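The complex appears here without one of its protein chains, the remainder shown in place.
== subunit A ==
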Amino acid sequence: MVKVKLTVNGRAVSGDCEERTLLVQFIREKLGLTGTHVGCDTTQCGTCVVHMDGKSVKSCSILAVQASGSSVTTIEGLAADGGLHPVQAAFKEHHGLQCGFCTPGMVMTAVDMIDRHGGQLDEQTVRQELEGNICRCTGYHNIVKAVLSANAEMHGGAKQAAE
């Protein structure tokens, strides 16, 4: 057993787990934060995406012990005060979700994508950068719309450039 200490959604947490425990298992089972999902065994589907020290990672491909000392944000910690982050709001407005299972991972990937590109996003880039997240419900059409809309919302000055 190893002791894991990290910050999750702004709160210091710690717990004992087996060395082989994945970060996603730690988040879901030790912390009870079940918004982060598991959809495959091979790091292909992206339903488990969280942010670690500000970057999106697939929490099924990192050991909990590797994440020790880091700051992790899950879907539960994305928006403050029970509201919606602009990306979450855009997914709702543009119907970018159906069953909701891939949604937390999609949103976390989209937030990171928008942050990295600083407003310079177009449809082709969004589609390419969503390669690591699989959705079986929406056909991606509305997810792409939502990401572009949130990008415009969050980088108002760069909206023209994005379009």
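Quick note on the criterion: contacts are C-beta pairs under 8 Å (C-beta built on N, C-alpha and C of every residue); 3 or more make two chains touch, one makes a residue touch a chain; residues count from 1.
Here is the rule we use: contacts and distances are computed from a predicted model.
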From the options "PadR family transcriptional regulator", "Metal-sulfur cluster biosynthetic enzyme", "Cobalamin-binding protein" or "Carbon monoxide dehydrogenase large subunit CoxL/CutL", the chain left out of the display has the UniProt protein name "Carbon monoxide dehydrogenase large subunit CoxL/CutL"
Just name the one of A:S70, A:T138 or A:N151 that touches the chain not displayed here. A:T138
In the whole complex, what residues of subunit A lie against the chain that is missing from view? 18, 20-21, 28, 32-42, 44-45, 47, 74-76, 78-79, 82, 84, 88, 91-93, 95, 97-104, 107, 123, 126-128, 130-131, 133-144
